[in-house]
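With one protein chain withheld, the remaining protein chains of the complex are depicted in position.
Chain naming follows the written order as A, B, C, D and E, and within any one chain the residues start at number 1.
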Amino acid sequence: MLELALQNLLSPMVLFFVLGVAAALARSDLSVPEQVAKLLALYLLMAIGFRGGVEVAHQGIDATMITTIAAGIGLSFAMPFLAYLILRATTRLDPVNAAAVAAHYGSISAVTFVAVTGMLGQLGIAWDGYMVAVAAAMETPAIVAALLIARGRSDGDAPGESRSTLLREVALNGSIVILLGAFAIGVATGDRGATMLKPFLVDAFAGVLCLFLLDMGLVAGRGLAQGRRHLSAPVAAFAIVMPLIGGTLAGALAFAIGLSVGSTAVLITLAASASYIAVPAAMRLALPQANPAIALTLSLGVTFPFNLLVGIPLYIALAGRIAS
Amino acid sequence: MLELALQNLLSPMVLFFVLGVAAALARSDLSVPEQVAKLLALYLLMAIGFRGGVEVAHQGIDATMITTIAAGIGLSFAMPFLAYLILRATTRLDPVNAAAVAAHYGSISAVTFVAVTGMLGQLGIAWDGYMVAVAAAMETPAIVAALLIARGRSDGDAPGESRSTLLREVALNGSIVILLGAFAIGVATGDRGATMLKPFLVDAFAGVLCLFLLDMGLVAGRGLAQGRRHLSAPVAAFAIVMPLIGGTLAGALAFAIGLSVGSTAVLITLAASASYIAVPAAMRLALPQANPAIALTLSLGVTFPFNLLVGIPLYIALAGRIAS
Amino acid sequence: MLELALQNLLSPMVLFFVLGVAAALARSDLSVPEQVAKLLALYLLMAIGFRGGVEVAHQGIDATMITTIAAGIGLSFAMPFLAYLILRATTRLDPVNAAAVAAHYGSISAVTFVAVTGMLGQLGIAWDGYMVAVAAAMETPAIVAALLIARGRSDGDAPGESRSTLLREVALNGSIVILLGAFAIGVATGDRGATMLKPFLVDAFAGVLCLFLLDMGLVAGRGLAQGRRHLSAPVAAFAIVMPLIGGTLAGALAFAIGLSVGSTAVLITLAASASYIAVPAAMRLALPQANPAIALTLSLGVTFPFNLLVGIPLYIALAGRIAS
Amino acid sequence: MQTYPKKRIEIIAEAPLLRRLTARLDEAGVGGWSVVPILAGHGHGGDWSAEGQIGTATQMVMLISIVDAARLDAVLDAVFGLVSGQIGFVTVADVAVVRPERF
Amino acid sequence: MQTYPKKRIEIIAEAPLLRRLTARLDEAGVGGWSVVPILAGHGHGGDWSAEGQIGTATQMVMLISIVDAARLDAVLDAVFGLVSGQIGFVTVADVAVVRPERF
Partner (left out) sequence: MQTYPKKRIEIIAEAPLLRRLTARLDEAGVGGWSVVPILAGHGHGGDWSAEGQIGTATQMVMLISIVDAARLDAVLDAVFGLVSGQIGFVTVADVAVVRPERF
């Protein structure tokens, strides 16, 4: 476990993230251009989706996949209620802000997903390709839950905003579409496709991930410097406690389903992660009164670094215990 | 032939294109940033030009190359007249719009060129490196032809617009310069250069092409949703018939010249493709009264998908008959 | 030597640069999007820094490294005084403009650094990884020197501009941070990291460098077309003479220290190069009265092409004599 | 050259709102609009920057629409209902155009 | 602070036209101009967006030039001849500047 943590901390991926945070806090002008950051994210999601699909093309679809997807949906829907209760009990966040934050923690972070697979790859631990579908399935239910929580507590959606339009938009957001689309293409083309795309999608993956995590570090560092003032101690504590709670729940489910070590680690990490692409945008539309800086600072400034530096090795170690 | 078509349809490249179209039609916010799209295009043209050049460094230049370039120029110059006649006979497009569309179909699409070479590479069919020079040579003559057609039919060029300035600009447009420049560098550096650049320019090619075709799918899907209203049935039919006519002419010429299977397939595809980088910009300057949405919707929204999904396997099958 | 020069001139890297210059002078619209150019620079600095660090992880740190860094700092601090004297003696530049130009020539060009390592790699000549740290150390001292020179000669810094803020900003500029950060990560992760990142950071390097030099050629060509009018013959001559003087000084120091052939070539090239990222920005803040076009046209339009086409093979040949 | 007075509406709004905003403009019958990027900004909510961002939730964009004065109120009504609950604001300026029938 | 009135010309034009437009401005003797990107837009010709585009044929750009009122007509004449046959338009607004001799 300690060795795992050390190996994680000394991985180039984590170090590039730390470099980014340090550069941002030192107010260096180092930056990754916006469109480049979007390219890196697109590439990583495409790569991870495709590889998952190729793996499923090998292994086939079985009942475990369906059960795991169902478990993921359940988790994503349930966690916001839990998060909301915790936030209301331990912090001073008002109902709307608490609901918005809860939505972020119920949903998943595609970037954390990419990071855990990078770490597993480095350790040579296999995970099931269908976890890509699980990740995609876990993105939206949390938003539905948050809307239920906030109903009546907010002074209404933005005028004219229809709930179904919103959910449709969230379900079709770019990161889900590329993840699932590449997954489907991986399933359809299998080994033939894999051979063709290996140099681009597989070999370069670790390097691109380093560059991307440098960027995430820069953005997280800047966000933290900016958003710190929005975070009281209890709110910041939530951003570390909630992943542990979500992760524990996910670990229990993974154990019940009988997932492999790798897949257990991925499911725990997904539950422990907090969204910062799809959900933030959805919350701006659904709960505009919520202050976006709170959830974003928590999710990218506290939870993501925590997961990257401490959480992921912990979840992998935990998965090792659970699944063996 | 059927097998070829199926293999084409199940290639990752085609599937990523389909994913893009589907995402655009579903109004997903998936998108490839503008500067990234330009990088992908730059990379693909650089790669294809360079590899063509290296191949010519091996094989040397012979009379066939000169003949094929001449044939390409002839095709590019002749096709707009044919296209114009067809458009005027079968559609309600006025002379200026018909001339503008005709210019697009006489010229070639660099992206379709990239796609056919990707497909040939996948099938392990070699093509002659000098086809790069043929492609470049086919870009401009169609514009000259269209200007001749439109002369007197339009109320004049934009004031002060000189024809020679315009043609100079078209001949020096970025896609031609990078294609021919990389070709020349490939010829000059040969195997030495090829070894150095292989991991970047060769190994990653298929993967980058997938990402690029995803983007083309997104743009084509959006263009189709937007531009549909400009397309009557006869106009849309033209966008499928004209490639077949152009391709047939090219096939006959390739047969007369005695090109290899791969090069025949490339020449047919070039003739069957319709420009959407160089010519659209040139038409905005030369024939500003023409509605740009018509030609662009046809070229990217109808002809490109048709060529990618149906045309290219057809042209390759045809080439197999012609050249053997 | 002649063979070396020829091999350099026929390398894809140099040819892509020449292609860029030619395209710009012909007023082609070929261009590399801004954010893409920034990605390429980021990638190259990350790659070169990381590889240097991995190499140091192998070889360990010794006294030579410290001595070489000290020599580099000394050179960077001394060269501006020399450059200033030459400029004032041979050109009509006023004190402020002369000081600004001197700062550019005392500092180093990260891009030229990348180019010389590319050329050495092509020739199979090793250089010491710690030269990355030397390069980073040589960026700032020249700015301090130029500020000392300009003191009293300019009508003051921009109001409220504090010297220490400025130097802090320069020392933390993005190109230094990524270079040194990646270097440190290379040192920390050593072979483990190197294996992981090789396909991305090592294999693709030459290809990305070609694309980047194409861009540099485009920018240099445009800059030359634009800035020519700012350059009198003596000023232009300075941009060729000064690199030779700086390079000679560096060669003498490298000989005294006893550097290897590769490291000698790198040190000479660094001294012979002129900044055009960090120093230009610093000069806009510290000496706003200086005309930025003069130094930039010299540095990117004259010195960089000179170094790339003629200087680097010369410096490598010189290093071969000195170090053996 | 003869010019005619029109109104230039400039809306600075959150990027996630863009589709809805332009739909409102279209409904209100404006002849056209253009979207201009914003790189960074500062306001009551602190600083933000587009640099390195992979999502759009924190970003602002600028919408510009030239409209006839007669239509101004309808447009402001349509837009204001949406923007008022969100981050952003609307400014209106007087401009002159050469081809008034265009707007 | 003492300010002086000038005119701010804003031209929204097709990207392929840019070089020719700026050449006209230069000929008309404006002291300077700046190009601002446009990401997307809507007009009589429908919607367009720069996203994912590899060519510039469908894109619009914004040109801004601050000029002295005395030069306004000359500039409008120069520009209008070019823009009128193409997609795009010109607006003029009153602005105040601090250093009038600059324009």
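Methods note: a residue touches a chain if its C-beta (ideal position, glycine included) is under 8 Å from a C-beta of that chain, and two chains touch if they have at least 3 such contacts.
On a predicted model such as this, the values are computed, not experimentally measured, just so you know.
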Visible chains that the absent chain touches, using the contact criterion stated earlier: C, D, E
Touching the absent chain in the whole complex: find that residue among C:281, C:309 or C:323. C:281
From the list D:15, D:30 or D:60, pick the residue that touches the absent chain. D:60
For chain C, residues touching the missing partner are 31-34, 37-38, 40-41, 111, 158-161, 215-216, 218-219, 222, 226-227, 276-278, 280-285, 288-289, 291-293, 296
List every residue of chain D that touches the chain not included in the displayed model. 10, 12, 36-44, 60, 62, 73, 76-77, 80, 84, 89-94
At which residues does chain E meet the chain that is not included here? 1, 3, 6, 8, 22, 25-26, 31-37, 61, 66, 93-99, 102
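Throughout what follows, only the chains that are shown with their structure count from here on.
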Provide the labels of all chains in contact with chain B and in contact with chain E. none
Greatest Cα-centroid separation from chain C: which chain? D
By C-beta contact count, A-B versus D-E, the higher one is A-B
Based on CA centres, what chain would you say lies at the far end from chain E? A
Euclidean distance of C-alpha centroids - chain D vs chain E, Å: 18
Go ahead and note the Å separation of the Cα centroids belonging to chain A and chain B. 40
Between chain D and chain A, distance of the C-alpha-averaged centres to the nearest whole Å: 33
Residues of chain E that touch two or more other chains: which are they? none
Of all residues in chain A, which are in touch with two or more distinct other chains? 31-36, 38-39, 199, 203-204
Are the chains arranged, by touching, as a line, ring, star, complete graph, or other? other
Which chain pairs here would you call touching? A-B, A-C, A-D, B-C, B-E, D-E
